[in-house]
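Every protein chain of the complex appears in place save one, which is left out.
Labels run A, B and C following the written order; every chain starts at residue 1.
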Amino acid sequence: MSRHPSTATERPIPAQQFASDNYAGICPEAWAAMEAANLGSAPAYGEDEWTRRAADAFRTLFSADCDVYFAFNGTAANSLALAALCQSYHSVICSSSAHVETDECGAPEFFSNGSKLLVAQSTDGKLTPQAIRALANGRSDIHFPKPRVVTITQPTETGQVYTIAEIEAISATCRELGLKLHMDGARFAHACAALGCSPAQITWQAGVDVLCFGGTKNGMAAGEAVIFFDRALSEDFAYRCKQAGQLASKMRYLSAPWIGVLESGAWLENARHANACARRLAKAVAGMDGLELIFPVEANAVFLSAPEPVLEGLRRRGWKFYTFIGGGARFMFAWDADPEQVDSLAADVVELAHAHAEPLVAA
Amino acid sequence: MSRHPSTATERPIPAQQFASDNYAGICPEAWAAMEAANLGSAPAYGEDEWTRRAADAFRTLFSADCDVYFAFNGTAANSLALAALCQSYHSVICSSSAHVETDECGAPEFFSNGSKLLVAQSTDGKLTPQAIRALANGRSDIHFPKPRVVTITQPTETGQVYTIAEIEAISATCRELGLKLHMDGARFAHACAALGCSPAQITWQAGVDVLCFGGTKNGMAAGEAVIFFDRALSEDFAYRCKQAGQLASKMRYLSAPWIGVLESGAWLENARHANACARRLAKAVAGMDGLELIFPVEANAVFLSAPEPVLEGLRRRGWKFYTFIGGGARFMFAWDADPEQVDSLAADVVELAHAHAEPLVAA
Amino acid sequence: MSRHPSTATERPIPAQQFASDNYAGICPEAWAAMEAANLGSAPAYGEDEWTRRAADAFRTLFSADCDVYFAFNGTAANSLALAALCQSYHSVICSSSAHVETDECGAPEFFSNGSKLLVAQSTDGKLTPQAIRALANGRSDIHFPKPRVVTITQPTETGQVYTIAEIEAISATCRELGLKLHMDGARFAHACAALGCSPAQITWQAGVDVLCFGGTKNGMAAGEAVIFFDRALSEDFAYRCKQAGQLASKMRYLSAPWIGVLESGAWLENARHANACARRLAKAVAGMDGLELIFPVEANAVFLSAPEPVLEGLRRRGWKFYTFIGGGARFMFAWDADPEQVDSLAADVVELAHAHAEPLVAA
Partner (left out) sequence: MSRHPSTATERPIPAQQFASDNYAGICPEAWAAMEAANLGSAPAYGEDEWTRRAADAFRTLFSADCDVYFAFNGTAANSLALAALCQSYHSVICSSSAHVETDECGAPEFFSNGSKLLVAQSTDGKLTPQAIRALANGRSDIHFPKPRVVTITQPTETGQVYTIAEIEAISATCRELGLKLHMDGARFAHACAALGCSPAQITWQAGVDVLCFGGTKNGMAAGEAVIFFDRALSEDFAYRCKQAGQLASKMRYLSAPWIGVLESGAWLENARHANACARRLAKAVAGMDGLELIFPVEANAVFLSAPEPVLEGLRRRGWKFYTFIGGGARFMFAWDADPEQVDSLAADVVELAHAHAEPLVAA
């Protein structure tokens, strides 16, 4: 390890970082749509043509007459959706790695005025019918918040993808237990790309009631769509958005980018590319002594377990990454990930792992 | 009136509308800054250079070491600021025409978990020390929410501007009564342009504790700045923003446009232009029989009282306007208001007013 | 006026006060029931026999299979009921003198997480179909909380009683406008006594959805009943009570007193007596020069307008009263009001009014 510092400081800083897919900019298709929408005036608060067209694009994409609303970010989208599905004295079943539990600073509790999250410990980030049933049936007295909603993240925060069958099994359990099913789709496009299925197949056709379809992590500036497949659940939802500070006056700048990515297919291409970059890194480091993929690489994230000197070496060479899930390094690839930079990262990982492994072998 | 319909339908739709200043698009300076910010990657959640630079631009503008936060829209900015200044059992004193009371769907009550707005009836939209004192001293028992904050809109929803002396008188009253002073500056730039004063003069130098500085109505896509001049009041405010769904992950797209308009001076030029268009219309219709300016035209709004046939005639000719304040037509001018279109509107007003006045004279 | 002070200080302090009906103690029937309930152990949280029997007593009283819950006080009962009827972005139509607006410190807003009260200015404290319609139809855009509930106080805070026809007219308006009807019955028994009607006639038979039936002001220590005539509206209401800190563990002490007053008829006798005392005072002072009953005396309150020297004289003689409604003195009679003391108060009023009137006549 002592040999690296000097080398590291000599090396150029990597041209790109894979710490998070929200470090990336706006993709060309989204940008062009914003540019087109910026010509002249348009009615405010979603009464414009762009917003109507974007909502229709979602209906076409899902082959469903769903209700579509736009929120500024994923925290708000998830919280608004969950608050619409439960009262303050209800509870929401989620996985222990769910973003709503770990990274939204109590937003679901705030928007719902107190709904409790019931957390199922999960090593891989997925919820299962068994885990849901255990939490839903754990208590039935009025001294504990009544379970009312299940939320799953697709793909999970660990970069794994629920299969259609897994979602169907979960939704069947929900129906049996009288629970609604919410999907946090911050990286929903990546799940579609990974599964090669239609958006409808892993949502309403599989029993999902409400989807938060994320744009920010897939090439947009901001703006997540809240999609109600069961339209009875969206009653007065526009009021809820307004009161919670989530109604954009110049809505076209939230909605037009969706037209850009949906009508062009970029939403899926962006995700495919990001997923491919993750697989590229995973493949390059597979089988190395001392390295391990903590979770199967199914979407755009790679969680890499490596000896601390290897991680430290990567940091010294300028790579940035989080270690908050599973203890290893998380690399997250965006729509604009440069394959050459991915290769450069992979080469550094391999080199550092070799360097670390040798002394051990020698000893 | 019967002579107009056919004429009206033959006329081309006006090329521009003055129903609201949030119908306008993004101004060139803001757009260029977004474009520059869109190159490459940047850390998320405000840890980027653009956001740091934008905050500094505000500090420079106000000649003050203030705390700066960005929220997605004005409803959220106002509500977050008010919630930071009071607890749920406190109350907020405002004018009867205050946006927080009339057009935010209960957002201040929602964000604060129940703070009541104490409404001072006001014909011109302004609060006065007398009105504040009356409400603040009206009740002092625990059965009524304790007054804690005063909020004023600068310029008011009626298009009028508080003078420096008026704000100083209000802030002196607030200090005397133990109240904090919040300024809803959705059109703050227009007030600066109208008064020809520095931003500091009508805010912290006049005793304002917190300002919500609006960008959306002055050429930006979204994004309002919450500025704490008393930094003790902003403790943990970043957590509040995050929990309330107001922390942008790709913050640079909210902050960079501020750099664009602040560093170039466009923030003030845009407002000056809009104000000038309002004066242009006001001047053109002044003194006409049957027409009356409901409020002094001091910023970018014209409130015009006219006989219903005149208003109906304007509608038939394609002009759009709101009549929710004062009963007359509100015309609101944005940074991109076309003076020719303003003249065209003025001509229609004049023509219709004449036409309506004649029969009365003849009779 | 100068003749009175010495006299006043010589007089004994009145043995009883009529400042509020919640100054009174627990009536014998309620006390006896508590005493009976105090023998031995009983299951907690309402699973006891007393609570079951009390709920049944309400069902018998109302000839209806209603849902019955017990809350600790009127503020909580009203707020829980209103929160059950609307979401945070909805609004509640009430009279300007409604207790929920004037004396609950923002509790309805707190329990509902932000529902706004839409206040109809009312000189007599009553809501009318016209006033409701005006507020309900005033705004229909998402920038203002959507009206969802109407609340009326029976009797009103001004001591007046809605007739059956008035309530029917209001409920018809509510149904037409899609609004629920809540009745704040803090002094519900006094209304029944005044009208000589059955409880059913002015509640569910007249279209009331939810009633908060007050016990505290009618001889109980604490405890208001929330009664849902439309049982679909009480879904999960027990959870709501629990979460809001309104589920008594030793519930029998809240419920048994209801058995005591309902089964014995004391609930109505207490109210009749209190109403009679109010009429007794009203009759004694009627027609006096300079005195005026501000509101018709229909329940257990007398609002008396009198020259300030008369009011001051009453205070000096030791009488306590509030002047927060209508500017005059409010005298409120409880189940235990002593008719001799009422007469003593009446005599003082008459004497002071005479003394004050004489100089004027002489002048």
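The criterion applied here is as follows: contacts are C-beta pairs under 8 Å (C-beta built on N, C-alpha and C of every residue); 3 or more make two chains touch, one makes a residue touch a chain.
Here the structure is a predicted model, which means the values were calculated and not measured.
Residue-wise, the contact with the chain that is not shown comes from B:N113, picked out of B:Q17, B:S97 or B:N113.
When you scan C:A33, C:C105 or C:L268 for touch with the missing chain, the hit is C:C105.
The hidden chain makes contact, of the residues A:D21, A:D48, A:D67 or A:E104, with A:E104. The missing chain, though absent from the display, is touched by one residue of C:P43, C:G138 or C:P296; that residue is C:P43. Residues of chain C in touch with the missing chain: 16-17, 19-20, 22-26, 31, 34, 37-44, 71-76, 79-80, 104-107, 110-111, 113, 216-217, 221-222, 239, 242-250, 253-254, 334, 336. Listed here are the chain B residues that touch the chain not shown: 45, 87-90, 113-114, 142-143, 145-146, 236, 238-240, 242-243, 247.
Considering the complete assembly, chain A touches the hidden chain via residues 88-89, 91, 102-107, 109-110, 113-116, 142-145.
By our rule, only the chains that are shown with their structure count from here on.
At the interface between chain B and chain C, over half of the residue numbers involved are used by both copies, so each side presents largely the same positions.
Once the centre of each chain is set as its mean CA position, chain A and chain B turn out to be 36 Å apart.
Separation between the centroids of chain B and chain C, computed from CA atoms only, is 42 Å.
Contact of a single residue of chain A with at least two other chains is seen at positions 113, 239, 242-243, 247.
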